[in-house]
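With one protein chain removed, the remaining protein chains of the complex are shown where they sit.
Which chain is which? They are A and B, in the order written, and residues in each are numbered from 1.
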Amino acid sequence: MTGPVLEVTDLRMEFRAPRSAGGRRVQAIREVSLTIGEGEILGLVGETGSGKTTVGKCVVRLLRPTAGTIRFAGRDITTMPARALRPVRSQIQMVFQDPYSSLDPRMTVGQIVAEPLRAHGRFKDLGVRPLASRAIERVGLSTQVLDRYPNELSGGQRQRVGLARALVLEPKLLIADEPVSALDVSVRAGILNLLADLQKSMGFSCLFITHDLGVAEFLCDRVAVMYLGEIVEVGSRDEVFGDPRHPYTRSLLGAAPLADPVAQRSRERSIMPGEPPSAISPPPGCSLNPRCPLADTRCSTEAPVQTEVSPTGHLARCHRIQEQMSLEVSHT
Amino acid sequence: MTTVTIPGEGSVPVLSQPSRQGWWRRFRRRPPAVLGLAGVVIVVAVAVFAPLLAHYSPIVSQFGHVLEGPFSSGHILGTDELGRDELSRLIYGSQATLEVGVLATLLAMAIAIPVGIAAGYYRGAADMVAMRVTDVVLAFPFLLIAVGLAAIFGPSLQNVILALGIAQLPGSVRIARAEAMALREQDFVQAAIVTGAKDRVILFRHLFPNMLSPLMVQASVSIPAAILGSALLSFLGLGVQPPTPSWGNMLASAQTYLYNDPWIAIFPGVAIFLTTLSFNLLGDGLRDLFDPSMR
Partner (left out) sequence: MAELLAVQDLEVRLFDRSGVVLAVRDVNLTIGQGEVVALVGESGCGKSVTALAILRLLPADARISGQVHFDGHDLLQLPLRQMRRIRGSDIAMVFQEPMSSLNPAFTIGNQIVEVLKLHKGLRGQAARTRAAELLSLVRIGSPEQRLRSFPHQLSGGMRQRAMIAMALACDPKLLILDEPTTALDVTTQAQILDIVRDLQKRLGMSILLITHDLGVVADLADRVAVMYAGNKVEDAEVHRLFAAPRHPYTVGLLRALPRRGRRAGDAQERLTEIPGLVPVLRESLAACAFAPRCPRAQEDCSRQAPHLEQCEVDHEVACFHPEPATVARVLR
């Protein structure tokens, strides 16, 4: 198979707010299309409420999207019934943000890691134990932890257990939802190294959801930036971090403080004003227009479409891109 | 497949201190809860070892010793209107009393847990039906149910248990449902769904075991409620039928002699009071123990 592992097209997800909150529709995802190739790590970057986690939950079918299609290895899984979905589930696994709530406190680590094996009857004559042992060693833990309970482990160790559970079936696609944002810096480094190593040795594709640009740059091959339920820019790591085109991407990169006082204090500060508007009533036109330094009248009336920045797949959803590009051409 | 060895956290031995050891220590720090536990243990022991503890038959009358006061002629707590040893009747009465409390609660739980899980986990139509039915049950006073059952089948222990069990259903269903709903949103349940685990596995391995602690707390509250309810039913003549002693019917038959011989009413009353108090104290203690914010 040579096609993309995951292909999401025009995904939309609407929630109905509780009646106490007005009962209005919340557009968590307004229009998201993305693809992940074999062995590729795609970073999905955005702030709170951008809809990045909802995309992940739709892909693993914890949520059923309002519209759009999700294709996994060429098959449409958007509305696949539960029975047909089960074998697909063994191929798409997930790691969660909170290393505390994502492990059942009443099961031993061994039981937790073995659960996917049992669910799919994958233990042949060997029994579950050797496979669980191998998975737990693969994430850098000793097999002694198999008989421990999660509350006996540290946050970093728990997150490794979560990773072992997700990878024990050797899935094709891993959805990682902020897997390191609850961890301390020194522990986070270990998990990030581990993810990079495992991806290399096992070759799975990965949708890596994060709000941390540094983490995304370290780990991901391609990066998609989300704002208010839309992907505003997508491209290779070098393109998005080295040549960001969307004003929102630029402001994100400019806002993350550098851990270097000399560089941090000498850089030009252009802080984007305001905060993301509510997803209940997104602004007309471009969703960024009330905050955007480049916005003109067209931006507040007409929604921009994805525009190709370069033929390598670097896209940005901004009216001003063409002008910026022609400006650059005239400068050179 | 190669194994990646990481010189990280992984190579370090895991943290010690499993919280299981901490349980008893944390529980012990709450004197009322310990007192409650002691009371419950004593009552259960008395019911279990009743034949060993009681010196007299609780049923056989001794018409020569009617309504003797405490500490008279070898009857420590005196005798009742039929000359039966009050202490022995109290001891044996604990059996029927506890039986009603525990079985009514078990009955309620046995129905409430599957219904609550189905309603809370699947939501939708199952939830709607379960909630409306509990609303209807709530609208009937349990006395009415008990009187109705007694009227149809005649007064008996089984009917008391049935009536009290039904009376406790709505509360238990709601608690089970709320727990199931909360657990459904927990990441580890979501993780099990993503893993492809069957519903059976999710319900029995993830939901049920994690609901046990709150349900135990609920049980420790509903057992004394059922005991009080059974006393009330016995008092009205709808409960355990004489001559089998229960604290409720002892209280009922004592009312005629309340003025001259108050002890035959006081002792069963105190027994009911102390037993329900013990269960309630234990329940409060358990609730604190299981409340993560109290750790």
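Remarks
What we mean here is this: a residue touches a chain if its C-beta (ideal position, glycine included) is under 8 Å from a C-beta of that chain, and two chains touch if they have at least 3 such contacts.
Computed from a prediction, not measured in an experiment: that's the story for all the values here.
Which of A:87, A:203 or A:257 touches the hidden chain is settled by the complete complex: it is A:257. Contact with the omitted chain, checked across A:119, A:136 or A:219, is made by A:219.
In the full complex, subunit A contacts the hidden chain through residues 47-48, 154, 184-186, 188-190, 192-193, 196, 211-215, 217-219, 221, 237, 241, 251-252, 254-262, 264-265, 269, 271-273, 275.
In this text, only the chains that are shown with their structure count from here on.
With each centre defined as the average position of its C-alpha atoms, the distance from subunit A to subunit B rounds to 48 Å.
Taken together, the subunit B residues at the contact with subunit A in this complex read 1-6, 8-11, 13-19, 186-188, 190-198, 201, 205-206, 209-210.
Residues of subunit A touching subunit B in their complex: 60, 62, 85-87, 89-90, 92-94, 96-98, 101-107, 115-116, 118-120, 134, 137-142, 144-145, 148-149, 151-154, 156-157, 160, 162, 165, 170, 175, 187, 190, 193-194, 197-198, 201-202.
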